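Every protein chain of the complex appears in place save one, which is left out.
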Amino acid sequence: MVNKLGIGVIGLGRLGSSYAKYFTGRIAGGTLVAVSDVNETAVATLGAELGISKRYTRYQDLITDDEVDAVVIVSPTSTHKEIVFEAAEHGKPTFCEKPLSISLPEAQEMLRTVEETGVFFQMGFMRRFDKGYLAAKHKIDQGDIGTPVVFKSSSRDPYRPSLEYLDPAHSGGLFIDCGIHDLDLARWFMGEIASVFSIGGTLAYPEMKEIGDIDNAITSLYFTSGALGTIDLSRNGVYGYDIRTEILGTEGTLKIGYLRETPIMVMTKGGITHDTVPYFTERFEQAYITQLQDFVNNVLQSKPPGVTCADGVAALKASAAATLSFKENRPVTI
Amino acid sequence: MVNKLGIGVIGLGRLGSSYAKYFTGRIAGGTLVAVSDVNETAVATLGAELGISKRYTRYQDLITDDEVDAVVIVSPTSTHKEIVFEAAEHGKPTFCEKPLSISLPEAQEMLRTVEETGVFFQMGFMRRFDKGYLAAKHKIDQGDIGTPVVFKSSSRDPYRPSLEYLDPAHSGGLFIDCGIHDLDLARWFMGEIASVFSIGGTLAYPEMKEIGDIDNAITSLYFTSGALGTIDLSRNGVYGYDIRTEILGTEGTLKIGYLRETPIMVMTKGGITHDTVPYFTERFEQAYITQLQDFVNNVLQSKPPGVTCADGVAALKASAAATLSFKENRPVTI
Amino acid sequence: MVNKLGIGVIGLGRLGSSYAKYFTGRIAGGTLVAVSDVNETAVATLGAELGISKRYTRYQDLITDDEVDAVVIVSPTSTHKEIVFEAAEHGKPTFCEKPLSISLPEAQEMLRTVEETGVFFQMGFMRRFDKGYLAAKHKIDQGDIGTPVVFKSSSRDPYRPSLEYLDPAHSGGLFIDCGIHDLDLARWFMGEIASVFSIGGTLAYPEMKEIGDIDNAITSLYFTSGALGTIDLSRNGVYGYDIRTEILGTEGTLKIGYLRETPIMVMTKGGITHDTVPYFTERFEQAYITQLQDFVNNVLQSKPPGVTCADGVAALKASAAATLSFKENRPVTI
Partner (left out) sequence: MVNKLGIGVIGLGRLGSSYAKYFTGRIAGGTLVAVSDVNETAVATLGAELGISKRYTRYQDLITDDEVDAVVIVSPTSTHKEIVFEAAEHGKPTFCEKPLSISLPEAQEMLRTVEETGVFFQMGFMRRFDKGYLAAKHKIDQGDIGTPVVFKSSSRDPYRPSLEYLDPAHSGGLFIDCGIHDLDLARWFMGEIASVFSIGGTLAYPEMKEIGDIDNAITSLYFTSGALGTIDLSRNGVYGYDIRTEILGTEGTLKIGYLRETPIMVMTKGGITHDTVPYFTERFEQAYITQLQDFVNNVLQSKPPGVTCADGVAALKASAAATLSFKENRPVTI
C-alpha cells in the first residue's frame, strides 16, 4: 500500500457507479483501481468513462487483485454474504452498503466471520454522516436539549419503486428496505431498542398486495432507557423525498430535515411555491462521500470503523421485529 | 327570547372568564346575562368587571333564570354530568367544554339523557374551529391530497401543569386530558378508530410518578378504513406550545401548525431567533370565539350542533382505550 | 366623564365602521356613544347594528354632544383639518387617522392649532402598535442588534385600489398614501431623516398614468445620524399583502413581517403552497385595536399621546420630499 488506498468497487448499479466516481477525485487518500459487476457492459462502460483498466465480472478477481487495498460492496443484498466472506478471507478491509442481509441468521453469521477474522469492516448507513444528523448528534451530546425522551422519524419515498425492486424476497419488505435507516438512527441517538409495535397497510398502491408488501407503516418503540419513539414510513411522499427526524428532550427539541432543494421561492396569486428534494442522491450525496472518506481515513489510520458490523446486525434485528409485530399485531421484544 | 340569545356561563376559571368576556361584545347574536361559580369572590369580581348583575353561586339558579336562554358549561369536569342533567331538564340549550367526563359510563349516561330529552347540546372541541384546521378539512374534502392514508398529530404543553391539576383522579390522565383533542381530530379527519396501541413514560418530571401519571406518550391508531395514525403527547414542550397535525394522502401531504407568534426574527452571531406560541389561549383564542359563535348561530337558527355529544363520547372512548393499551402493553380494539 | 370614555366616531367607511365596532366591547375604558357620517344610510345602518342612538350627519353635532368625551376621526383626509379645528375648539381629545393632510402647509397649520389650544391629540400610525413592530423597537432599544445602520422597508398592496381612490388630488399619490407608513417607521426606528432620493414608474397598471400617479417606487434615505435607508412601494403585490421591515445593525439584523395567514401548508407534486395575508385588516386588526386602546388609556390617565401631531407632520414632510425628489430626479434635503 502506497500513500493512496487502492479501492475496488463491487456492484455498478446507480449507487455503485456513483461510489466509483467519488473515488476518482473527491475522496482524499483513496483512489479507484478496479471495478466489478456481473454485467459485462456496465463494467466496460464505467471502466472506460473513468479510465480504469481493471474491469472484472467476477468479484473474486477484484478481491484478489494486489492493487486492490480495500473493497467497497454495493452489489445486491443477496450477494453481500459471500463477498464479505471472500474479502475477509483475503484480509481486505471492507465497506458494505446497507442492509447487511435481509436474513437475520445470515447477518449474524457475517458478524461472526468479521469478528473471527478481525478484518476491518465498516457498515454503510450514510445518514450518520449527513451534516444535519452529525450536528444533531453533537448538540445532543453536549446537552443542548437536556435528556432525549422522544424520538420521531419519517422516511418517505417520492414515488413507488418498481415492484421488482420492492419484492420482499429481495428487499426484505418496507421495514427492512426503508425503515432500517430510521431504526439505525434511533439506536444511534437514543441507545438500544427494547421493543417495537408496528401497524401498516397497502393504502396507496393496491398492486403492492400482489408482491405481499405494504406501502405505509408506523412503528412505536420503547428504548431500554424507557424513552419512546415513533417511525412512519411511506412510499407515497409524492411531493418530494421527505426525510425528517425530531428528538424531543427535557430542555428542548431538535429537528433535522428540509424539503427545499433550490434557494428560490415563487409567490403568485396561485400561492407560495418552492421545489422539493427529488430523491436520495440529491439529499444525501455529500453524506455518501463523507461516509466513504471516513472509511478511507479509518483504514489508513488504523482506526475502528465509524459504523460497525454489529450496528448492521442490530438495525436488521429491529427491522425484523417491526415486521413480525406488524404481521402478528402485537408488541415484540427485541 | 328576543333577538339576542341570553347566555349564562357556569364556571369562572381561566377559560370560563374568557368565555364570559367573549360574550360581551365579540359574539354576534349572543350576550352574557348571568354568571355562576361556587367561588363567591370570582363571581363578584367578574360580574362587576363585566357589568353583569345576575351572579350566582348555585348553577341551578342560573339555569332556572328566565333571562338565561342558553347555558355554557366551563366548570370542572367532575361537575359536568349534574349540570348537563339540570340544563336538559329545563330544556336549556347547552354548550359543554371538553371532556364530557373522565368516566366512559358517565359520559354514555349523559348522551342518553341528551338524546332522550332532545335538548340542544354542543360539545366543545375548539380545534375544529381553528382557521388552520378548518382550511385543512376543506382541502381534504375537496381532494387536494387524494385519499388520506396517515394521520399524525402532536400536542405539547410548554410546561408541566400543577400536580393538583394533573392528578388522574380529576384530569383522567394524559390520554384523556391532553390526547382527547388529537383523538377528536383523528376521528374528524379520518373517520372512526378501530384500535389503538399506546406507549408512555414518566421521563421528564419524576414527581409525576407520585400522582400516577406519565408525561410523554405515543399512540398508534388503525382506522376502520385501514388508514394509520400516530399521536405523540408531551408535557415538556418547553420551547413553546406546540400543536401540529399532518395528514398524508395519496396525492400529497398537509401540515397544520405554527410556532412563531410575533412576526419578528432576530439574527445575530448567536443564531436566528424568534418567539414561540406561549400557550393555548394565544394559539386558539379565535377558535374559542368562533366555536361559541357557532353555538349561538346553531341555537338561533335551529341547526344541529357543530360537534355532538356523541362526538364527545367517541373521543373519550378512544382516550380510555389508549390509556388501557398503555397500562396493559397491548393493542386495544374500540 | 364617568369611568368609561364616551367615544364619537366620525367617518363610517370601511375603517371607521371597524373602529366603531371595536369600541363596543373590545376596548377597555372606552365605549361608543355616537357616530357621524355625511352618508345618512351609513349612519342609520351602523347605528342600528351597534345599538347606538346618537347618529349624526353633521360632525359638528357629534363634537358638541356632551356624552362624547373624545373624538375619533376616520373621515376622508380632505376633511381632517376642519374637524380637528372644531374638536380643538371644543377641547375634545382627538384621535386622527393618517395622513393628517396631503398638504404640508395645512398639516403645519393643524399642528399649530393643536399646540396653541393644548388639546389632547393622537396621530394614527397603527404599525407602531403591531406586536411585531413593538417587539422590534424593544429589542433595538435594548441593544440586541447593536447600533442600527440600515433601514429597509417594503409596502405592497395585493391589488390596485380604484382609480378614484388613487387620484393624487385626494390620496396625495403613492409616497403620501402608501409610503407615509414606512417613513413614519423610519423615523421611529432610526431618528430624523436628513434627505431622500426617489425613483418610480407606472409599470404594472398603465391606466394609472391617466390620474398622474405611479405604481412602483423606491426611496433612498440618509438619516441625520448618517445611517442609510431604502423603501420600496408597490401596488402590484398580487400574491398577498406584503409588509416587511428589516433593520440591520452592527451586531445583527432584525426582520418584521410575515406572509402566511392560516397555519396550514399543502405539499403536492405541484409544489408547496400556503395562503398569504389578504389585506391590511387581516394583517393589522389587532394593531388598530391596540392603538385605540392606547388612545383611550392616554386620555383617561392624562398621559402624552403615543404618536404626536408633530409625528404626523414629519412623516408628511418626508413623503412630500420623496414625491418632489421623484419628480425632479434629484436628492431632496428635508
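In this document, chain identifiers A, B and C correspond to the written order of the chains, with residue numbering beginning at 1 in each.
In this section, a contact is a pair of C-beta atoms (placed from the backbone, for glycine too) under 8 Å apart; a residue touches a chain by one contact, two chains touch by 3 or more.
The shown structure was predicted, so the numbers you read here are calculated from the model rather than taken from an experiment.
Note that of C:G30, C:G47, C:G229 or C:G312, the residue touching the chain absent from this view is C:G229. Of the options B:L259, B:A310 or B:I334, the residue whose C-beta touches the omitted chain is B:L259. Residues 24-26, 130-132, 135-136, 139, 144-145, 251-258, 260-269, 275 are the ones on chain A that touch the missing chain. The omitted chain makes contact with chain C at the following residues, 147, 149-150, 152, 156, 197, 199-201, 203-204, 216-218, 220-222, 226-230, 232, 234, 236-239, 242, 248-253, 329-331.
If you put the missing chain back, the residues of chain B touching it would be 238-240, 259-260, 267-276.
Basically, only the chains that are shown with their structure count from here on.
In whole angstrom, the spacing between the mean C-alpha positions of chain A and chain C is 57. Distance from the chain B centre to the chain C centre is 38 Å, each centre being the mean of its Cα atoms.
With centres taken as mean Cα positions, chain B sits 43 Å from chain A.
Multi-chain contact residues of chain B, defined as those touching 2 or more other chains: 251-253.
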